[in-house]
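A single protein chain has been removed from this complex, and every other one stays in its place.
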Amino acid sequence: MIAPKHIISIKMIFTIAVLGGPYDSQANLHAFKFAQSVIGNGHRINRVFFFHEGVSIALKHRELSQEEFDYNKAWIELSSEHDVELNVCVSSGGRRGVVKNETIDSTLAEGFELVGLGQLVEAISSGDKYVEFTA
Amino acid sequence: MKNILYIISRSPYSGVQSFELIDCAMVSAIFENNVSILFRAEGVWSLLGDQNGELLNSKTLSKVLSALPTYEIDNLYFCEDSVNERRISRDQIDIPVKPLSLNGQQQLIANQDIVMAGPK
Partner (left out) sequence: MSTLHLIFNQEGLASCKRLKAKQDKMILLGEAVYCAPTMSLAGEISQFHILKDDFDARGLKTEKELCFVSYDEMVELCAQSAPIVSWNA
């Protein structure tokens, strides 16, 4: 008996870069919805990397009105539900006020991690697809 | 090892984004990827010699670019059309960079695994 042919859909590993802030561009909207679809279609995300002005999502203190969508919260929920790392470029972050250290008040939001560019390079080297969301 | 292309389309000194992208290129090369950089559109202004970032409290981009070969980044290209449209003469360009036609750029892009273009 000949076994039925199966269509094998290859699952991919995506690295997603967010290059714009949550309120100066659609970068976070696009990246977040894309990330949800990546996961929904059975692929994996090895890292979401926040670079250039994208680092501002990781600022801890924000006051939003009720109608405003909270991207920070959305990313953190996605990260914990699906084990996705939220990495913020440490040098881009530092110059834009996203910092974490013992001597001054940290401004880095929980759930985000400050990392070097090597982490982005490592992610794209080991992943299958790299997608950039910009302004 | 991946083929990674950085596309620089904006002029230097209106923000730090070009410097940040070049930093990323250098790190990619340290991780032994095959790194290329394409300067196009307003990005070709990055190639001028005699830049002096100090006047703007900034690093000097052309100096950063001349250090790229020490990171084994030798595949530096510029868009011929962009340079011609801006009336930049070849002797104003101070770094080892090769001209590419639009076809050449298409080919370059098609040969990559990853392309990073940076923010607006």
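Note that the chains take the letters A and B in the order they are written out, and that residue 1 is the start of every chain.
As a working rule, contacts are C-beta pairs under 8 Å (C-beta built on N, C-alpha and C of every residue); 3 or more make two chains touch, one makes a residue touch a chain.
Just so we're clear, the structure is a prediction, and the values are computed from it rather than from any experiment.
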item	value
Contact set of chain A toward the excluded chain (per top definition)	10, 12, 14, 25-26, 30, 33-34, 36-38, 40-41, 43, 129-135
Interface with the undisplayed chain - residues on chain B	5, 7, 9-10, 40-42, 102, 105-106, 109-110, 112-115, 117, 119-120
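In this text, only the chains that are shown with their structure count from here on.
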item	value
Intercentroid distance (Cα basis), chain B paired with chain A, Å	26
Footprint of chain B on chain A - complex, ascending	17, 19-20, 51-54, 89, 91-92, 95, 116-118, 120-122, 124-125, 130, 132, 134-135
Contact footprint of chain A on chain B as seen in their complex	1-2, 4, 16-17, 20, 23-24, 27-28, 30-31, 33, 114-120
